[in-house]
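First, the structure itself, so that you have it in front of you.
The complex appears here without one of its protein chains, the remainder shown in place.
Moving on to chain A:
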């Protein structure tokens, strides 16, 4: 990977409150992760489906539109995903407030 992207991902991982970063490729296989294997696989599978569904919602409403980011705020933490044609970047953060 490009060095700059690597650095940015490293910074994200070491950001305050972040407890996981996963990069999933277009086929749903996680290629980079900082979490344990089971959680990674679980997140990768479920989140890919969610991203696809969200994207289909957005595009069915208006085909010229497209999904850029998706943030899911839960009671315990927040899941942020940046879906793209070739990859999905997933970050799970526990905001301290």
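Quick notes
Going forward, a residue touches a chain if its C-beta (ideal position, glycine included) is under 8 Å from a C-beta of that chain, and two chains touch if they have at least 3 such contacts; residues count from 1.
Convention: contacts and distances are computed from a predicted model.
Protein name for the hidden chain, per its UniProt entry and selected from "Dynein axonemal intermediate chain 4", "4'-phosphopantetheine phosphatase", "NADH-ubiquinone oxidoreductase chain 6" or "Pyruvate dehydrogenase E1 component subunit alpha": "Dynein axonemal intermediate chain 4". Listed for chain A, the residues touching the missing chain in the whole complex are 1-2, 4-5, 8-9, 11-12, 15-18, 23, 25-27, 29, 31, 56, 59-60, 63-64, 69, 71, 78, 80, 82, 84-87, 89, 91, 93, 95-97.
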